[in-house]
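Every protein chain except one is present and positioned as in the full complex.
Lettered A and B in written order, each chain numbered from 1.
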């Protein structure tokens, strides 16, 4: 797979301090021609699940051969491994803590390698900022074509994690949960069964409410609570011009059922 | 007009979730060489007026041939039209909901076309994320030179809107309003009459206060309320080292008068 020259960053570093800027400096020091795109740096600190969810949903929209560097890393400086992976026509670089679990689940050709920093000639990383010292440099080596995927290190199997749960099916119904709350307060669930949502009579249940599935936000009056199939394919619960999270006091993990 | 290779984005999507990152992926999938610049993604959700104001003030500072993609789109998924426009040496792509009203008002060569997604070979967009499925792709087609402006679709006239009002003149005075509050709490008005501000005796009235027009923030002591002509040419009301919005309890729509 040829690198596209594009590298994305996904972290929980925020944008108040120049941590992300410094990572970009490191990338451009490797090759000043790379295009760097921020996915987000506002992942709730150390919340690997949100990062895993968004990474899996965002990557397919980039050119084939893009390198996605994701750093939400509560175990920085400990023995947790650093991983590079290849899947679905893209590269990924991340700590081995579940950040790649949704990408691995959703691709059929997922292949991981453990990063061998010493063998790659990287200087010993600090014990607190592997985004700068390990993940950005490896991402830049892959994105610039200086390092082939096979050269990253030995083959590896991801740590088994379940930050983002999967739903349970039973006949013409399924039980899932809210997995991410977006900035508008929309509740994004893990319910994305194909076929389900074609049924115009699908009903969604959440915290005692029984909701219809509509086509778009403007299909209901302002203030109304309803559900729709969101732009990434999952069932979402929303309040038009409002926050479903606030109205329902719902959050990650809130159970959601659907029947059709 | 030749595209400059630069494409700007202006949305109300925020930067918490990777919606903007995904739009950039779509743009770079069309051409990985484009330069993408964020104008802002912090427009108050669905506040078309603020977006219209800032778009008109920001675009002239970019290279001629830049494509400006603006998405504040309460009507996404409904029958509202999608528009591409050409004006003042720049391209614009936006929903037809008033987002381009200030650009249209301030340029003498404004020309709009309705985007015909099917004719452009775009796959049917989702009903909730036209930023990704319609506006970013069309912007990238224009910015990469793959699509000529004439090929966007049929000529169109913008929907008549007045999100950003115009002031009323009467002799040596004018009555306008606050149209945007910036992040420092400065109150930016719609008063920008040429000639007005040369008069050293101009006085500004707002919520019972009578203010002098000074040259720069540091011309008054800290904590002082005053007015100046801002860097984009409009009369602004400020508190040095403070927030005029907070001090005056002023907001969008607060009436402001000026006489000279």
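Throughout what follows, a contact is a pair of C-beta atoms (placed from the backbone, for glycine too) under 8 Å apart; a residue touches a chain by one contact, two chains touch by 3 or more.
Here the structure is a predicted model, which is why all the values come from computation and not from measurement.
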{"item": "Omitted-chain contact residue, chosen from A:29, A:105 or A:155", "value": "A:29"}
{"item": "Candidate in contact with the missing chain, chosen from A:15, A:241 or A:259", "value": "A:15"}
{"item": "Positions on chain B where the hidden chain makes contact", "value": "4-6, 8, 10, 15, 35, 37-42, 54, 57-58, 61-63, 66, 180, 182-184, 215-219, 228, 230-231, 241"}
{"item": "Hidden partner chain, residues of chain A it touches", "value": "13-18, 20-22, 24-26, 28-29, 32, 36, 45-46, 74-78, 126-129, 132-133"}
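Going forward, only the chains that are shown with their structure count from here on.
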{"item": "Rounded Å distance, chain A centre to chain B centre (Cα mean)", "value": "31"}
